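The other protein chains are all here in position, but one chain of the complex has been omitted.
And now, subunit A:
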Amino acid sequence: MGSNVRHTNEPQQPALGLAAVLPPKQDEKAEPAKVDWLNLPCPVPFEEIQREAFMSLKPELFEGLRFDFTKGLNQKFSLSHSVFMGSTELPSQSSDTIKVPTAHYEFGANFLDPKLMLVGRVLADGRLNARVKCDLTDNLTLKINAQLTNEPHFSQGMFNFDYKGKDYRTQFQIGNNAFYGANYIQSVSPHLSLGSEIFWLGQQRKSGIGFAARYNTDKMVATAQIASTGILALSYVQKVSEKVRNLLKFLENFNAQNLYSHKKFWHLQVSLASDFMYNHLTRDVTSSFGYDYILRQCRLRGKLDSNGVIAACLEERLNMGVNFILSAEVDHRKKDYKFGFGLTVGE
């Protein structure tokens, strides 16, 4: 009883002692808001649970020359032309890497509407890559993803029906070769969401089940995924921004001349990511560590792997709409070195 009385009196007491002398604390550590268990936020879709980790740890690395040109005819409609000349790696059983020099031209058309999104890319040899996303109602979305080739029996397609509820999301998938899958993810607290998925492959008569958990705050995201295919995947992403910016500003005042050229560091957002994957069937363990610097003029991503792979990817904005891309991947174990450069014109 006494403790209750003290608790209700606290906010009305005038500030005494040290509290009156010091300035009031900034709102960094606001009073923890009361959790409204009936109004939890909607979780991220199940396949994007590790989205932040993938953005840092799996950049688009390529080998050779890449040139992309996107021409917008309209707010919603644009055409794209893309040229690639370089090597692509063929999957091989042995530890040697087999690279095949390839060159191709790809034509694409995009139509982006709030309710309907159509993206199509066709290569010169007739392979079509199609993506459709359609909002059937406010909460129900249909997504179609297809790769069609001229050779028979090599085409793939997948239909996804997504339903978004108040604090849950559910998805049902139908794919070719009689693939059926479903997943469900639910927010159980303002920061924690849990999900699970099942799938069934008709042709090989295989089925699987998996569970995932994601804990995120403003500054960090931690995820864990385990599947009956024998895979365990953990990841952790930390966002570092304000403090590093203040440190750099301090250093600049201290040594103004040298750091003046680093003006672009003022708008700085850094993410550090780490990832751990264990495959029980092949007894394969991989862990990687990566960083993602988003600056005003460029974006630099890099990663370091336990397989002896070091990779980096730089996208530099030269001018309005012109981006210069550099990509490098060095695999010390397999002695495989890949370097690529390219230019992206248009949005």
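The rule is simple: contacts are C-beta pairs under 8 Å (C-beta built on N, C-alpha and C of every residue); 3 or more make two chains touch, one makes a residue touch a chain; residues count from 1.
The rule is short, and it goes like this: contacts and distances are computed from a predicted model.
Q: Choose one: "Mitochondrial import receptor subunit TOM7-1", "Autophagy protein 5", "DNA polymerase epsilon subunit 3" or "DNA replication complex GINS protein PSF2". The correct choice is the protein name in UniProt for the chain not shown.
A: The record for the missing subunit names the protein "Mitochondrial import receptor subunit TOM7-1".
Q: Which residue among A:Arg51, A:Lys76, A:Lys143 or A:Lys239 touches the omitted chain?
A: Only one of A:Arg51, A:Lys76, A:Lys143 or A:Lys239 touches the chain omitted from view, namely A:Lys76.
Q: Can you tell me which of A:Cys42, A:Leu65, A:Val83 or A:Val122 touches the chain that was removed from the display?
A: Spelled out, the listed residue whose C-beta touches the missing chain is A:Val122.
Q: Residue by residue, what part of subunit A touches the chain that was omitted?
A: The list for subunit A reads 69, 71, 73-74, 76-77, 79, 107, 109-111, 113, 118-120, 122, 126, 128, 130, 146, 148, 150, 155.
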